[in-house]
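For this view, one protein chain was removed and the others were kept in their places.
Right after this comes subunit A.
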């Protein structure tokens, strides 16, 4: 079955695709044990720097490092140019959709989406109805997951419009690659990604409330050191040069939000929050949340603080909504989507459900509200019993699931125990939208499924990362 997949290095008549030629030559020129040695150096570096993540529900593994693959993934400038256009278009549509959903709901009136998909959706926040968001930028930071299936076709697998993570790995992977393989960079003209923190800062500044000072005070709100992405939070706060705050560092007084400092209270204008909607304000959302700030929503509603991303953006990256993205995009922009959607069966529709149940062995079934690779069924690799159990769940709550064909995810050469071998990859580029302009650094996070044959790239499921090179040409 391995031959059916598009390999980004080898799938070509001459044996090596043009953009990978330099890499292939270089790989042939160095002995295996040197690569292995650099690989373990990289691991040591990551551990020493403290780039770790936690896997929920696993005792004894409070912190692990995400395996880093030393073989870079290469994307040509032409491929990237097209992709970047598609990303910008897609995020523009997402923002337009959110602005509409939380105001006039023209898209529902036009009958493009079934209304219950919005109103019965836990990610929909009625509190946001009629709120004015500056420049209609609901999603300043988006992570769009993209998979490749052949030389020309890229699909959007998933939109992440809540609190997309992984950008720190994009930055650190590049850092480590430049440290370990400087000679490889002389063979290619690799476009830099290290300006991401500056671009993020400019984006966050642009969305500050209009009455905020010219240099607004910005803070990154983290759930704290026990969160799986805490390393990224502290890394970003540090690189961007903003305060890293936890809920109890912030306090609301007279409809403004302040942080407790060694010199007293200091007003905060923009919060890049890496805490989910449910937890940001115990007075509005979950009362048992200790991660948020009591009263934050009323400050937000008064327009005295900006949140990135806005509250309620989850309605746009819901997997059930995902299947409507092509229609959504056409509705708001009047354009054809540049990036395709994976064909998706909505199990809420009876015809689709019976098709899914009949073809479970060929499909990937996902929970509509799930993330991180939890609660999904990969039909072709699941055993019969697992499939039957899943079928029962499907019948019980069909509206909770969508199904997609098993995609022939492209593979990239990856360093594994036996040497170089093809492994499946995806790509998460990050799209920054300010009130002034859209900023996308060339590249993103490439995740690789390290297990042979595996299509699941999530770090919680044994995935690793690669440095992603967008090269000139």
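In this text, contacts are C-beta pairs under 8 Å (C-beta built on N, C-alpha and C of every residue); 3 or more make two chains touch, one makes a residue touch a chain; residues count from 1.
Heads up, the rule we're going with is that contacts and distances are computed from a predicted model.
The subunit not displayed here is recorded in UniProt as "Alpha-E domain-containing protein", chosen from "NADH-quinone oxidoreductase subunit A", "HAD-IIIC family phosphatase", "Alpha-E domain-containing protein" or "Phosphopantetheine-binding protein". Although one chain is not drawn, the whole complex shows that of A:155, A:181 or A:235 it is A:235 that touches it.
The chain not shown here is touched by just one of A:259, A:315 or A:450, and that residue is A:259.
Only one residue in the set A:41, A:79, A:198 or A:249 touches the chain that does not appear here, and it is A:249. Residues of subunit A in touch with the missing chain: 47-50, 224-225, 230-231, 234-235, 237-238, 243-246, 248-249, 259-263.
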